[in-house]
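Everything on this sheet refers to the single structure shown next.
Of the protein chains in this complex, one is absent; all others appear in place.
Labels run A and B following the written order; every chain starts at residue 1.
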Amino acid sequence: MSEVIMKGLKKVYDNKVTAVHDVNLVIKDKEFVVLVGPSGCGKSTTLRMVAGLEEISDGELYIDGRLVNDVAPKDRDIAMVFQNYALYPHMTVYDNLAFALKLRKVPKAEIDKKVKEVAEILDITQYLKRKPKALSGGQRQRVAIGRAMVRDPKVFLMDEPLSNLDAKLRNQMRAEIIKLRSRIDTTFMYVTHDQTEAMTLGDRIVIMKDGFVNQIGTPQEVFNRPVNLFVAGFIGMPVMNFFDNCKVLLENGVYYAEIRGVRFKLSEFQQKALKENGVETQEIVAGIRPQHITVGEGELKATIEVSEMMGSEYNIHARSNEDEVVMLIPTYDLATDVSMGRTVAFTTKPELIQLFDKESGNNLIWYDAESAQNNSPVCKRYDF
Amino acid sequence: MEAANPAKRAVKERAPRVKKKRTKEQRILSLKENAPYFLMVLPAVAVVFLFNYLPIYGVLIAFQDFMPGDKILSDSTIWIGFQNFERFFSDPMFWPLMKNTFLICIIGFIIGFPLPIIVSLMLNAMKGKKTAKVLQTIFNGPHFISLVVLVGMLTLFFGRYGLVNNLAASLGGERYSYFLESSAFRPMYILSSNWQDFGWSAIIYIAALSNVDPQQHEAAILDGATRFQRVINVDLPAIMPMISVMLIMSIGGLMGVGYEKALLMQTDGNLQVSELISTYVYKRGLTGVPDQAYATAIGLFNSIINVVLLIIANTTSKRFSENSLW
Partner (left out) sequence: MAKQAKPRMALRDTVGDKVFYTINAIVLGILALIVLYPLYFIVIAAISDPDAVLGGKVFLYPVNLNFEGFAKIMERKDVWLGYRNTILYTALTVVLSLIVTVPAGWALSRNTLPGKRLLMIYFIIPMFFGGGLIPFYNVMSGLGLVNTIWAIVLPSILSVWNLFMTKTFFESSIPTSLIEAAKIDGAGSFRIFIEIVLPLSKAIIAVMALYYAVGQWNSYFNAMIFLQNENLYPLQLVLKEILIASESTVGGSGETILQQYRLANQLKYVSVIVSSVPVLLLYPFVQKYFAQGVMIGSLKG
């Protein structure tokens, strides 16, 4: 069992800047949790508090049931992979891997066995005698992961480990981390600003902004059930289209969404949820993902301003009065004219429209007030 | 999307943010980590204490009727206030010392301050980078010559039968004993200092120049700037902050000329211009019949002038630009 429990974790710097407000998170044994958010959102600070590199200003941190607030990093039984690898430049790969074990006074033979075993897994055996300088970025990354692996830590911490690699290598390493995870059976805490990494790697994703957790959930949840505007806008590429000044209408017990004068009768599920949440007619921000827009039919109209050829599809930036709408048109769809200046009709399925309260930005359907109050916000789970 | 952070709002209302003091355990942890650092810095603290702070404490004798061997603070200490300072102000040497010190510094500054800047700009603007490097190596060389050797070379070159006089004689000029001429002291002092250190002082500017973004130059070339215009409009602005900092430091040192070199160059013939505050302190305090309290007072007076100059320079620079030492 190596569970990580954060209770009201908080970081206030000496200059009174609060970097992390009250993080409440339970990482289950062998779970892979990704902290994601824009830079400065406090995700790295949270990770570093778990590592013991930052003092915890307030709150409690348990690793494997033990309160470790005041335990030195080396005694927390964690390992960390750094963004810039942080390999010891003057040591060979072998010594880099062995350093932690040597400090722990592990017998030489055992160190040797362990180092070779890990090198084998990571396919770096032939580089063991080299210095880090003589390795490529991807190889260094492996060594950095290996250095963490040899220790069999309870928790594996990774701080943007892929962001120094070029795009191609990043994709490759991402896949390797997924493979690796099935081999090293431990708890992972992974920090990134890249939502693709978050979505592909995480069992659960923690989305942070300005030191607050905005949503905790599986990749499916944060994509399909964003609890607020920030999460909705942060997750998903291209970014979700938002329509200001729309309305939810309640007429004769039936809910409609009105977007730019066009009414959508909401789906059954939405009806129930809105009813349960006691929503009445109100102003909203409506959100529709570009992937969910159907082009060529419906009453909404927009004029194409830019069309970007992405390979598998065109990203169309179109203008519809005050709104800029992004939509995707598959490149196999040869019938649709994507040239600039053309006006296209578009629509969406009502169940794919996200409804956000205009005031608070909270999702009328998915926002869960109770968990948000505890600063551990998850999406609502209806049982109908 | 600022409004879209309900969680934030919730907390702001709920929990008043009080910064918790560190717990005892956190302090122990921090001590464990930091105690070695204190040990590491301790020898340096001790050395500075012994050789820098104890002497600062020792300036108290400037306000005492002090005889060598007296304790600085004891029951028998006779405090005499500012008498030593008053004595200095009425010393017939006061004005000559002030004048000599100031002149050697200000002339040295006027020549010595811009020279490294110009040299660094010129080196930087050279076409052949390898040649520039070789030149820089040459220019740095004299920095490593000791003062004794430097002054020794001066006596060899400017002696009555030295190189300069031989050259002058072969051209039909007269021989001078430059070291006995008071008019020759300052030029010799200042020019030799510059000869020795202009290259070394240029390094700091050359380093700053190497950080200029090449694209700035390329943009200027496309705008049609000549190389000289690029020196003035690209290179010079790039080292301006460094120039300001060096300027402040130089002004702070305007009365701070040391005794080492001047002492070596002093002769009976040039003493009326070569006697500086610092050399005078040395002579009154450590040679002949020492008057330590008096010499200390003069030294203190000089240090205070330097600190005041530095503060003035720094404040002025702060007001008129963004550059300052503190």
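Note that a residue touches a chain if its C-beta (ideal position, glycine included) is under 8 Å from a C-beta of that chain, and two chains touch if they have at least 3 such contacts.
This one's a predicted model, so the numbers in the text were calculated from it and none came from an experiment.
S.K.: Could you tell me which displayed chains border the chain that was left out of the figure?
M.R.: The undisplayed chain, in the complete complex, is in contact with A, B.
S.K.: In the complete assembly, which of B:28, B:47 or B:78 touches the absent chain?
M.R.: Touching the chain that is not displayed is residue B:47.
S.K.: May I ask which residue of A:86, A:184 or A:306 touches the chain that does not appear here?
M.R.: The missing chain is touched by A:86.
S.K.: Return the single residue from B:117, B:208 or B:255 that touches the missing chain.
M.R.: B:208
S.K.: Go through chain B and note every residue touching the omitted chain.
M.R.: The missing chain touches chain B at positions 30, 32-38, 40-41, 43-45, 47-48, 50-59, 61, 68, 119, 122-127, 129, 131-133, 135-142, 144-149, 151-153, 155-157, 159-161, 163, 165-167, 169-170, 177, 179-180, 195, 199-200, 203-204, 206-210, 212, 214, 216-218, 221, 226-228, 242, 245, 252, 259-260, 263-264, 266-268, 278, 281-282, 285-286, 292, 295-296, 299-300, 302-303, 306-307, 310.
S.K.: Suppose we count only contacts with the excluded chain; which residues of chain A make the list?
M.R.: Its contact residues with the unshown chain are 51-53, 72-74, 78-80, 82-84, 86-90, 99-100, 103-104, 147.
Rule of thumb we're sticking to: only the chains that are shown with their structure count from here on.
S.K.: Nearest whole angstrom, what separates the Cα centre of chain A from the Cα centre of chain B?
M.R.: 55
S.K.: Taking the touch rule as given, give the residues of chain A at its contact with chain B in the complex, in rising order.
M.R.: Contacts found on chain A: 12, 16, 18, 21-22, 55, 57-58, 69-72, 209-214, 228-230, 233, 356, 359-362, 367, 372-373, 375, 377.
S.K.: In their shared complex, at which residues does chain B touch chain A?
M.R.: It is residues 1, 3-11, 14-15, 17, 19-20, 22-23, 25-26, 28-30, 32-33 of chain B that touch chain A.
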